[in-house]
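What you see is the complex with one protein chain gone and the rest in place.
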Amino acid sequence: MPRREAYSAVAVREHMRNFFWAFWLGWQVEANWAHPALFALYSVVKPLASCLIITVMYMVATGGRSSRELFASIYVGNAFFTLVTGSLLGLSMVLHAEREHYQTLKYIFLATSNLHIYLCGRAAARMITSVVSVIVMLVFGACVLHIPLTLAAIDYPLLLAALLLGLFCTVGFGLILAGISMKTAMHNFFFSESASALLFFLSGVIFPLSVLPQFLQKLSLCFPFCYWMEIIRRAVLPAYQSDAVMSAFSTSSLLCTFSVMSMLLLLISIFFFKALENEMRRDGTIDMTTAY
Amino acid sequence: MKTVYMDQAITAEQISRNFRTKGTGKSRDITAVDDISLEIGRGELFGLLGPNGAGKTTLIKIFCTLLLPSLGKATVAGYDVHHSAHAIRRRINLVAGGEYSGYGILSVRENLWMFSQFYNVDFKTSKKRIDELLAIVGLEDKASTRVNQLSTGMKQKMNFARGFINDPEILFLDEPTLGLDVTTSRQLRSHVRKWLEEDRRRTVLLTTHYMAEADELCDRVAIINQGKIIACDSPAGLKKSVPYSSDFEITIRSKGNDWHDLAGISQVASFAITAGDAGDDTMTFRLMLESDRPLEKIFATIIDRGASIISVKRTDPTLEDVFISLCGRGLDSEVE
Partner (left out) sequence: MKWSEIREELELNARATMARAYVRIAGSNRELSWVAFDIVLPLLGVCAYVYLYKTLKTPPEFLGYVILGGAMIGIWMGVLWGMASQLYFERERGQLEMILMSPASTMSLLLGMALGGIYNSGLRSAFTFAAGVWIFKVQIHVSSWLDLAVTFMLTLCALYGLGMVGSSVFLTFGRNAWHISSLLQEPVFLISGFYFPVRSLGAAVTTVASLIPVTIGLDAMRQILFSDPSWGFLSVKSEMLVLLGLSVFYFLCARKALRIMEEKGCREGRLTLRWQ
């Protein structure tokens, strides 16, 4: 085998190995703290409570008399957004935890050839539990709340495309947050939740973008997640009606725009993270502890 | 003559401590401290010497009220560790080696000040004491530096200073010079000695596996192994228990002589040729003597045979030799 190809093959194998062991470590950290039954409860109760907040708000506000389609779009948006919050939490908190809690960050830096791969592996465990949460929420919504969700009516290719591109987008955003977390002090534990709030607001997760003021609508369209939300809703809800803002986009244009923005975000995040990593090495602050 | 007050600073009466450990397989029971009894008088600098995993830190944690004994009773400053933890905590402090001991984002001075407040030290005294301690440990110019910018040794120095912040009656030093360079370790040991001598009611319990540290500092040393105290005496007393008093390495210039008969001289515990042999110009041999008495005969024999002495090196038994003679292995060996 020519040398360049051999090196590439070796590099790929090494990255895959890195990813696998980082995933194993992430799973050990995330999942071995409790009896499996308690862990299952934890995986179910948290997302259900999140759904029920939206449901109760809807019922209190409308007495159940408002459009069921509107409720369905809000519910589905909220459910799928769990993937984003879970992934962001997984990606962004790893470095704080390694640095402050386990104090192993400098060893991770030395051991791994590619920190991005390590972070993605570590976060993968939390991403998987997020997927379980989404499924729980959708099943609950369909069976108990009578959301019009049917397996036969789902546009699977569209959904799969959305999830795959969404993964790149989330990883990109997560890496940016991870880079910021490397530079900042650990003030508390909800750093990523705060960042998720930005996306929660600007992505039309629980309300149509058309209720926002004009300037905020334009700002939302600069963030890729609003396209993602729209694609998910179109894929999953057969009777879904887009709002005034998103109805201007056809499904294919949504996919194109989202693809381009996701790839761009991912590229920017990799460079951003690398730049911050180099800065940390220059300043000698990789293993600084800051918690108080 | 050193004054030791007869009221006991620390007592332990048949204390044991068991743990149940859980690994990836079955859980198992470990006895970390096994039926230990000892008394440490006020004014003493008492050493606890033993290999890794011997039970030194567990014992210290019991005395510091961080861990309850599974069996037995212990008192510190006359108070029971089980029922009077609050009274004990007012009177003690702990310096442990190899640990992170401050908030990284705060400065050295702020960290020390915070701990002083936990001991109800008033502001004026706290400021004065912090300044003095920083000077002693050599961190005066780092007082305003954030802890996360200090080296490991400096963090340990800060940790050391923290141990004295409340001027405790009883100070527990759990491997306090871990991670420190030779000069700093020496300075800190000297400070501990001086601090103790300033007030004879102060007591120090030092755990270490550096035998030179125990030898230099301690009035009495207990050797602990696998949770049990196997010997307890002054360093000199412990060394006397070793079957030989000194170890001599003698290098001579000689040819064609057989020196093995030196082993037969009375009070020569052992003899070994460590370099050269009968056909060489120079030879080195090692003799362990039960006392200094055979030395005259040994030198006389060497000279009578026409050999000349190039060098004589004497090594007295160390606490490690004591440990080996008691346990059959070194201080650096792990407990299995």
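Every chain is named by a letter (A and B) in the order it is written, and numbering of its residues begins at 1.
The criterion applied here is as follows: contacts are C-beta pairs under 8 Å (C-beta built on N, C-alpha and C of every residue); 3 or more make two chains touch, one makes a residue touch a chain.
Predicted model, so just to flag it, every value in this text is computed and none were measured.
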Who touches the missing chain here, B:R28, B:R90, B:K128 or B:K255? B:R90
Thinking of the whole complex, not just what is shown, which of B:R42, B:K61 or B:R189 touches the missing chain? B:K61
Please give every residue of chain B in contact with the chain that is not shown. 17, 19, 61, 64-68, 86, 89-90, 92-94, 96, 99-101, 103, 105-106, 110, 113-115, 117-120, 146, 162
Residues in chain A touching the chain absent from view: 33-34, 38, 42, 45-47, 49-50, 52-54, 56-62, 66, 70, 74, 100-102, 180, 184-185, 187-191, 194-198, 200-202, 205-208, 211-212, 289-292
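Going forward, only the chains that are shown with their structure count from here on.
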Within the complex, which stretch of chain A touches chain B? 103, 185, 285, 288-292
In the complex formed with chain A, which residues of chain B make contact? 100, 103-106, 147-149
